[in-house]
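With one protein chain held back, the other chains of the complex are shown just where they sit.
So, chain A:
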Amino acid sequence: MALATFWFIVTAALWTGFFVLEGFDLGVGMLHTFVSREEPGRRAAINTIGPLWDGNEVWLIVAAAAMFAAFPAWYATMFSGFYPALILLLVGLIVRGVSFEFRGKSDSPRWIRTWDALLTTGSLLVPLLIGIALGDLLHGVPIDQSQEFTGGLGDLFSGYAVFAGITLVLLCLLHGATFITLKTTGEVHDRALWLARRIAPFTILAVLVFQPWTHSVAGGGVLPDVLELVTMLAALAAGWLLAERHEGWAFVATTVVIGTTILSFFADLYPRLMVSSTNPAFDLTVHNSASGAYALKVMSVVAIVFFPLVLAYQGWTYHVFRLRISAEQFDVPEAGRD
């Protein structure tokens, strides 16, 4: 079943793409009130991701759809088993998604404060809950012989899974702060850099613990493999580059950190999709959960045609919006708002 493995790689790539891109959007969402006390500065921070976040979030939608299409059993067991957590995730995604659009639609300070709070909370919930859910896949939850989840809410919050959630939140915070640093000027830029340098030690510490822990939960001992080593070194490099004010390279480093964290996680998971804590024989794997060869072949063709296209036009978007943004651009309250 080479095609099933290919689709495991596609799924891993989609989740990686989601966190590399939406990771900084989530970080900006969590941090936008911390980079400035004034409305123009906060608007500048939000508008660094304004044209990008919607396209970035599609990576999540496609990742979930790829799981559905290529591994229906994985999608079915995971989504029904993690039901309560996913409700909370959806609430986070919904309030976050609309707050971008709604927050600027009135000048009332209370209105703006409300949407600021929802944007921050939503942006925190999303990486936290997805991190916990991913952690659960590897750590294992009760799954019976017929691939049904048999546990309760408590089974979702193992120490490892919760730590995975916290690690992802910290990764997004560092990635987002570095992104604002790279994309703004003036006071917003300075405060974002200050924040990034304060966040970095916590993120580095989390990564240094998380990578060996993941390797050991996966059954490979605490000694990390090459990919995990790359993550840990890139995290240290990001901290150093931020201290030295190499903003561009620091962003490259945080990109590598968040990207390889997800990639190495999926590498450790393979060939399992969802570990059963009841009995290893009940694990969902690439082999016992995949769709038929024809469906996978059709989707492979679609993916091979459209993936490069998506990367091309999303890449072009980043080129179009490459300029830095300043708070002064938003000094006039009505600037750019129809």
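Just so it is clear, contacts are C-beta pairs under 8 Å (C-beta built on N, C-alpha and C of every residue); 3 or more make two chains touch, one makes a residue touch a chain; residues count from 1.
Everything that follows uses one rule, which is that contacts and distances are computed from a predicted model.
When the listed names "Cytochrome d ubiquinol oxidase subunit I", "Anti-sigma factor antagonist", "ATP synthase gamma chain" or "ABC transporter" are checked against UniProt, the chain not shown comes out as "Cytochrome d ubiquinol oxidase subunit I". In the complete complex, the hidden chain is touched by one of A:Phe34, A:Tyr270 or A:Phe307, namely A:Phe307.
Within the whole complex, the absent chain has one touching residue among A:Met78, A:Ala161 or A:Leu269, and that is A:Met78. Among A:Phe6, A:Trp194, A:Tyr270 or A:Phe321, only A:Phe321 touches the chain left out of the display.
Contact with the omitted chain, checked across A:Asp107, A:Glu148 or A:Glu244, is made by A:Glu148.
Residues 43, 46-47, 50-55, 57-58, 61-62, 64-66, 68-73, 75-81, 83-84, 86-87, 90-91, 93-95, 97-98, 100-105, 147-150, 291-292, 294-295, 298-299, 302-303, 306-307, 310, 313-314, 317, 320-321, 330, 335-338 are the ones on chain A that touch the missing chain.
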